[in-house]
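Note that one protein chain of the assembly has been removed; the remaining protein chains are unaltered in position.
Showing chain A:
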Amino acid sequence: MTVPVLEIRNLHKRFGSVEVLKGIDLTMQKSDVVSLIGASGSGKTTLLRCVNLLEDYEEGVVAVAGEQIGYVERNGKRVRLREREIARQRAMTGMAFQQFNLFPHMSAIRNVMLGLVKTRKMSKDEAYATAESWLERVGMADRKDHYPGQLSGGQQQRVAIARAIAMNPQLMLFDEVTSALDPELVGEVLSVIKGLAADGMTMLLVTHEMQFAHDVSNKVVFMQDGRIAEEGSPDQLFYHPKSERLAAFLKNSKF
């Protein structure tokens, strides 16, 4: 049996005294595309952020390619890894954010190159060529010297996706990457993600675009109050919801 790209077991996460993840289990194999859906505040973002340790977690295991993220067991004690180790582990996954978060003082191509040079230790030339081909791939090659402030939201998001993908991550995390976009710009970003899915990229995504989630995923996970309330194939979840809550949620999200 192959090692899962992502394995989450009994994940618990608290903010102070409030528990927002209450025991999550989720396994993804290579080329899986899993969509997380659920009401606001159900913990979708927090779950993604635990996978690359933008949030620490208190209990359970998050493992990428068989390697536990963020912590090791030493003499029965759970110890946080050192900064360098965590940085290395973070680069095993890539993330695209709702707000794009491009580096505003760098051109599009320099945004993509930064991680290649600093983390992947590529030469400038190699990084430039790699970055250029990924910008080409997301349809942004002609804007490679533009700064983020000179690009539309959809264009910024495509550069941000190129920046993450160029790092050749084992797993891509997408957190509502179209929510901040004007409606007419949503399509161009979704089609980039569909292309990545077709290429076999392993992806975990939070989205409110239900039609897109249905089309692109091989599994959909419905979260509620920090737990996985229901999961299954897109057809199963969208057309044959088992719980009242999911049925009500789908009704409200105009699928």
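We adopt the following convention: contacts are C-beta pairs under 8 Å (C-beta built on N, C-alpha and C of every residue); 3 or more make two chains touch, one makes a residue touch a chain; residues count from 1.
Just so it is clear, contacts and distances are computed from a predicted model.
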{"item": "From \"ABC transporter\", \"Cysteine-rich domain-containing protein\", \"Polar amino acid transport system permease protein\" or \"Sarcosine oxidase subunit delta family protein\", the hidden chain's UniProt protein name", "value": "\"Polar amino acid transport system permease protein\""}
{"item": "Touch with the omitted chain, as defined above, among A:Arg88, A:Lys124 or A:Lys242", "value": "A:Arg88"}
{"item": "Contact partner of the left-out chain, one of A:Tyr71, A:Phe97, A:Trp134 or A:Phe249", "value": "A:Phe97"}
{"item": "On chain A, residues whose C-beta touches the chain left out of the figure", "value": "52, 54, 83-84, 87-88, 90-91, 93-95, 97, 99, 101-105, 114-115, 118-120, 147, 149-150, 160, 163-164, 167"}
